[in-house]
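Right, I'll just put the structure down here and ask away after.
Only one protein chain is missing; all other protein chains are in place.
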Amino acid sequence: MSHTSDQPAQATPSVILELICYDREHYERADGVALEELLKKINPDRINWVNVDGLFDTDITEKLQAHFNLHALLIDDVLNDQRPKTEEYDDCLYFTLKMLYSINGENIEYEQISFVLGSHYLISFQEKEGDLFDFFRERIRLDQGRVRKKKVDYLLYRLIDIIVDNYYNVLDAIGNQIEEIEENLSENQSEHTFQRIQKLKKELIFLRKAVYPLRDALSKLVKDKSDFIEEENLRYFDDVYDHVVHLLDSLDTYKDLTSSLMDIHINTQNNQLNKVIKVLTIISTIFIPLTFIVGVYGMNFRHFPELEWTYGYPLIWAIMLVLAIGMLVYFRFKKWF
Amino acid sequence: MSHTSDQPAQATPSVILELICYDREHYERADGVALEELLKKINPDRINWVNVDGLFDTDITEKLQAHFNLHALLIDDVLNDQRPKTEEYDDCLYFTLKMLYSINGENIEYEQISFVLGSHYLISFQEKEGDLFDFFRERIRLDQGRVRKKKVDYLLYRLIDIIVDNYYNVLDAIGNQIEEIEENLSENQSEHTFQRIQKLKKELIFLRKAVYPLRDALSKLVKDKSDFIEEENLRYFDDVYDHVVHLLDSLDTYKDLTSSLMDIHINTQNNQLNKVIKVLTIISTIFIPLTFIVGVYGMNFRHFPELEWTYGYPLIWAIMLVLAIGMLVYFRFKKWF
Amino acid sequence: MSHTSDQPAQATPSVILELICYDREHYERADGVALEELLKKINPDRINWVNVDGLFDTDITEKLQAHFNLHALLIDDVLNDQRPKTEEYDDCLYFTLKMLYSINGENIEYEQISFVLGSHYLISFQEKEGDLFDFFRERIRLDQGRVRKKKVDYLLYRLIDIIVDNYYNVLDAIGNQIEEIEENLSENQSEHTFQRIQKLKKELIFLRKAVYPLRDALSKLVKDKSDFIEEENLRYFDDVYDHVVHLLDSLDTYKDLTSSLMDIHINTQNNQLNKVIKVLTIISTIFIPLTFIVGVYGMNFRHFPELEWTYGYPLIWAIMLVLAIGMLVYFRFKKWF
Amino acid sequence: MSHTSDQPAQATPSVILELICYDREHYERADGVALEELLKKINPDRINWVNVDGLFDTDITEKLQAHFNLHALLIDDVLNDQRPKTEEYDDCLYFTLKMLYSINGENIEYEQISFVLGSHYLISFQEKEGDLFDFFRERIRLDQGRVRKKKVDYLLYRLIDIIVDNYYNVLDAIGNQIEEIEENLSENQSEHTFQRIQKLKKELIFLRKAVYPLRDALSKLVKDKSDFIEEENLRYFDDVYDHVVHLLDSLDTYKDLTSSLMDIHINTQNNQLNKVIKVLTIISTIFIPLTFIVGVYGMNFRHFPELEWTYGYPLIWAIMLVLAIGMLVYFRFKKWF
Partner (left out) sequence: MSHTSDQPAQATPSVILELICYDREHYERADGVALEELLKKINPDRINWVNVDGLFDTDITEKLQAHFNLHALLIDDVLNDQRPKTEEYDDCLYFTLKMLYSINGENIEYEQISFVLGSHYLISFQEKEGDLFDFFRERIRLDQGRVRKKKVDYLLYRLIDIIVDNYYNVLDAIGNQIEEIEENLSENQSEHTFQRIQKLKKELIFLRKAVYPLRDALSKLVKDKSDFIEEENLRYFDDVYDHVVHLLDSLDTYKDLTSSLMDIHINTQNNQLNKVIKVLTIISTIFIPLTFIVGVYGMNFRHFPELEWTYGYPLIWAIMLVLAIGMLVYFRFKKWF
C-alpha cells in the first residue's frame, strides 16, 4: 500500500513493549510482558502510555491495530519513513516527527517516532531501542511537575517538548563547531577545514529536512483544534511551535554562517595562492634578468671588450646588485611583499 | 485547438486496448479485441478499467470521446504534453501525471499517463506500451488487498499510488549515486566526476518539473472534494499527497547535496592546481637563484679572482647547498609542502 | 496621462484596418477601407472582429474610442507598453499580451497586442503589420472548427490560444539551442559558446518578463468571471492558463539548464587552464634543475676535478636522464598527465 | 517620538509655501506669502493644493497640524524618512513616496514627498525646493486635460502619476547604460567597466528599495477604498499600480541583465588571464629545453666528443629548430594559440 511495504523485514529483532499506566493517585509500569497481557493491563480510567521499540514484528502492529481500531493508512505511516506530520482520525490523532541523537555533536542520527493519541491512551512507536525519555519516566513515577495532574494530551506535549528541546542541544553543538572552525580559519588552512565545513553544511541540510515540516505539523495541530487536545493545553503545543520556529531561525542563521565560512575559506585559499604566485614572480623577475646578464658574459666571442677590463667583474656585480635592489624596492612599493 | 494539434502523427503503431471489468465476485479481462467489442463488454454495474496504450489512433480516441461523452479539451489534454493536473468535468474527472522508468537509476524516462474517472469506469491513456501495473493487475485478479471491495475511485488511487511509489525507487537510485560520487571525490578527481554531477543535476531539474505540479494537482483533488471520489477515500489521496510532499523535500535535499558535491569538486580541483603551482614555485625558487650563481662563475672575465681560488669550486657548492636547504626549510615553515 | 504619452509619434505609417463580420451562416471581410465605412459595416447581430495594425494614427484611435465608448485609460494602455493584464470596464473587457516572432529561434521579437472584447465585437490592436492569425482567418472563412458556432468570447480565446501556442515554438527553438550548445561544449570550447549561452540567458530573461504576468492576467480573467465571457467558455481560458503555467515550468527548467551550461563552460575553461599550467610545471620542473646541472659544469673554476674525468661527460648525461625520468614517473604517479 | 526626532535641524533654510486654489471656473495661485495669510485664502468650496517645500520650520508644520487637525504620528511620518506607504486617518489620507531626480541617468537623487488628502485640500510636503510638477501646474492654470473637472482625489492621482512616470525615464537611462556597457564589454575590458556595473547594481538596489514598497502602498490604497477617493477614480490609482508593477518587472529584468554583465566581465577577464598564461607557457616550454641544450654544450668537460665535430654547431641548431617547430605544431594542435 505504501512505497516500502514490499520490502520484507531483513531481520526480526525482538520488539520491546512497555506500558506506563497512571493517574493522580496511581502509577504502574509493565515491561517485558507479552502484548496480550499488556493490553489487558490498560485501564481506560487512567492514562496509558504504550511504548513500542522496534517496528519489525507485523504481528504486534496488527494486534495493536485491531485492539485500538487503527486505520490501515496510520499503520502504513508508522511503518514507513514520513515527513513530520499530524493527521486526525475518527478515534485517534496521529503525530510523527524525528528524534535526534548526537554523539558529541559530530554525527547526528535520526529516528522516526510516531504517536497515536486516543482518549485515554498514547502509543509511541520507535524504530530503535533507547530514547530521550528516561529522565521524564522517572519524573512521572515520582510525581514531579504537572504531568500526573494532567490528561493524556499533556503527556504527548511533554514527549514532543523533550524531543524538540534536544534539537537545541544538537544545534548548540553545531554552533560551537562553527565558532571553532572560524577561529582556526585565520590560523591555518588545511584540507581538513574544508571537509568540516562541508560536513556541517550537510548536517544542516538534513536537520532542515527534519525540522521544517515539523513547523507545519505543529501549526496544523494548534489551528485544527483537535478533539483529542483540550483547549487549555493548546497553549503548550503553541509554545513548542514557537520553539520550532526559533530553531528554524537558528538553522537559517547557521546556514548563512556556514556560507560565510566557505567564503572565508575560499578567500584564505586564494590569498595563499596569490602569495605563492607573488613569491614565484618576485624570484623569477629578479633572477631571470640577472641570469641573462651573467649569460652574456659567458659568451665565447673572440672580440669581447668588457671581458678584458680590469674591473669588469666587480662592475657587473655592482650593476646586478643595483638591478636586484631596484626591483625589490619596486615590488615593495607595489606592496607585493 | 492546442499547441501541438497541427502536427500529424508520424507513424501509426497499433494501439493496444485492454479492459478489466470486476466487482467483489466477478473478474473479467479483455485484451487485443477491437474497440467496439470492448465497449460492449463494459458493465455499468461493475468497475471497468479501460487501458489504452499508444495515443496515435485518432479514430479510437474519437470513438472513446463519443462513447463516454468526453469534452474536446479533455481529449486535447490527453493527446498533448501536460503538467500534472486534475480537472473536473460534468460527468468525469481528469487526472494526469508522469510515469517514470529508470534503468539502473541511470537514465530516467518520462511517460505521460492520463486518467479519466467516471462513475463506473476508469480510462487510462498511456503513450507507450508497458507500465508499472502488471503486479497490481495480478492482485486484482487474485482478489488480494482491498481493491475488489472498493469502488472505482479506489482503483484510481491505487494506480496513482503505484506510480508515486516508483518515484521513490528513482530517487533512491539518485541518492545512491550521490553517495557513490561523494566517496570517489576524495579519492581521485576526473573529468568524468564533473559530468556525473552535472547529469544528476539535470535529472533533478527534470524530476522537479514532473513532481512539483503533481503536488498542486493532488492538493486540488483533495480540497475540491470531487463527486467522483467518495468522502472516505479522500484520505487515501491525501496520503499520496503527503508522499509527494515528502518526495519534494527529498528532491530539495538532493539538490542541496548535489550543489555541495559541486563545491567539493571545485575545491578539490583548486587544491590540485594550488599544489601544482606550489611545486612549480618551489622548484623555480630554488633553482633559478642557483642557476644564476653557476652562471656567474661561467663568465669569461679575465680578471676573476674567485676562479683562481683552490677551494672555489667546493665553496660554491657549499653556498648553493646552504641556500637550497634554507629555502626548503622556509617553504616547509610556510607549509607549502 | 501615461508615461510615454508626451513622446510624439516619430513617423505616421498608414494604419491598416480590417473587419471580419460573421455568424453561423454569414461571413464578410472588409479590408483597406476607411474607418467610417468600416464602422458602418459592423453588424450588432453578428460577431465583428476589428483588427487595427499600427497604432500611430491618433485620429483613428479617437474615433474608435468615441464609437465604442472606450475609457481614456484603456486607450492609454493600448498605446503604451504594458505588462500582460486583464481589465474589466463597464461595457468591455480589456486584455493585453505580447505576441512573439522568432526567426529560426535566433532573435525573438516582441509585439504588444491588445484586445477589447464587447458584447458583439472584438477589437485587436497590433503595433506592427503581420500577425500569426492568417491560418485562422482562413478557418473562419471556411467554417472549420467550432469558431463560427460560438460567440465572440470564443474568438478571443482562439486568438490568445494561437499566440500562446506560438510561445511553444519559440521555447522549443530555445530548447534545441540548449541541446546543441551542450553537445558542442564537450567537444571544443570557444569564446563563441560563452556568447551563445549569454544570449540564451538574455532571451529567457525577456521571455519570462512577457509570460510571467500573463499567468496572472489569465488567472484574473478566469476567477473574476467577467460578464463578457460565458460561463461554459471559461474552461477554454482555464486551458490556456494551464498552458501558460506549463510554459513557465519549461522556462524555469531552461533557466536551470542554462545555468548548468554556464557551469560546464566554466569547468571546461578551468580544466584547460589547469592542463596548460600542468604542462608549464612539468617542463619547468624537469628542465630547470637540468639547466642548473649543466650550468655547474660550465663554470670556469681552475680547480674543478670532475671536468678532468674521462667519463665525466657521459656520467652527467646519465645522472640527468635518471633525474628526468624520475620526475616524469613522479608526475605520472601524481596523475599530472 | 520617532527615530530621528532628537536630531536638531542643522540649518533653517526658508520654507517655501504655495497655494493653488481652483475649481471648474476659478483659478488662483498664492506664492511667497506667510502661512497665516495662505491658510486664510483656502476656500473649502474649491480644490486647495498646499505645497510645502522644505520641512525644517517646525513652527509651520505645527500650525498646519493645528489648522488641519492632523495626527501627531502623521507629522512624525512627514518629518522622518519613511518607506512609501498609505495611512488613513479620521479626517485625511496620508500617502508618501520617493520622488526621483536623475542627471543624465548618472546619479539618482531621492526626495521624500508626502501627501495629505482631505475632503477639499491636498497638502504636499517636499524635502527640497524644485519638483516635477511645473509642467502640470501650467496645465491646471490653462485648464488642459481633466484635472479642473475632477475632485481633489484626481489631483493626488495626477501628482503620483507624474512621479511614477518619471521613474520610467530613470529606468530607461539605466537600460541605455546597460546596453552601452554590453557593447563595450566585447571590445575592451577595463577596470572602469567593472566600476560602472557595480554602480548600476547599487542604483538598482536603491531603486528597488524605493519602488517595491510603493506597490504595497498603492495596492492598499485601491483595496481599502478610502472615503477620500471616489469609487470611479479608484481605476486611476489602479492604473498607477499597474505601472509600478510593470516598473518592478523591469527592475528585475535589469537586475538579471546586470548579473549577466558581471558574468560576461568575469569571463572576459578569465579569458585574458588564460591567454597570458598560455603565452607564458608556450614561450617557457619552447625555450627552457633549448636553453638546457645550449647549456649542455657550454660545459667545460675535457673529454667532450661532440664539441670536436666539424658540424656539431649546425647540427645542434638543426636539432633545436626541429624541437621548437615540433612544439609549436603541438600547441597549435592543442589550440593554444
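A few points about this structure:
A, B, C and D label the chains in the order they appear, each numbered from 1.
The criterion applied here is as follows: a residue touches a chain if its C-beta (ideal position, glycine included) is under 8 Å from a C-beta of that chain, and two chains touch if they have at least 3 such contacts.
All figures in this text were calculated on a predicted structure; none of them were measured in a lab.
Among A:A34, A:A66, A:L142 or A:M299, the one in contact with the hidden chain is A:M299. Only one of A:S14, A:N69, A:N176 or A:N267 touches the absent chain when the whole complex is considered: A:N267.
Residue positions on chain A in contact with the hidden chain: 145, 161, 164-165, 168-169, 235-236, 239, 242-243, 245-246, 249-250, 252-253, 256-257, 260, 263-264, 267, 270-271, 274, 277-278, 280-281, 284-285, 288-289, 291-292, 295-296, 298-305, 335-336, in rising order. Residues of chain D in contact with the chain left out of this view: 1-4, 71-73, 76-77, 81-83, 85, 188, 191, 194, 198, 201-202, 205-206, 209, 212-213, 262, 266, 269, 272-273, 276-277, 279-280, 283-284, 287-288, 290-291, 294-295, 297-300, 304, 306-313, 316.
We take it that only the chains that are shown with their structure count from here on.
Interface note: chain C and chain D, two copies of one sequence, contact each other through mostly non-matching residue numbers (shared numbers fall below half of all numbers used). Work out the mean CA point of chain B and of chain D, and you get 42 Å between them.
Once the centre of each chain is set as its mean CA position, chain C and chain D turn out to be 26 Å apart. Counting partner chains per residue, chain B has residues 277, 280, 284, 288, 291, 295, 298-300, 304 touching two or more of them. Taken as a graph of touching chains, this assembly forms an open line, each chain in contact only with its neighbours along the path. Here the chains touching each other pair up as A-B, B-C, C-D.
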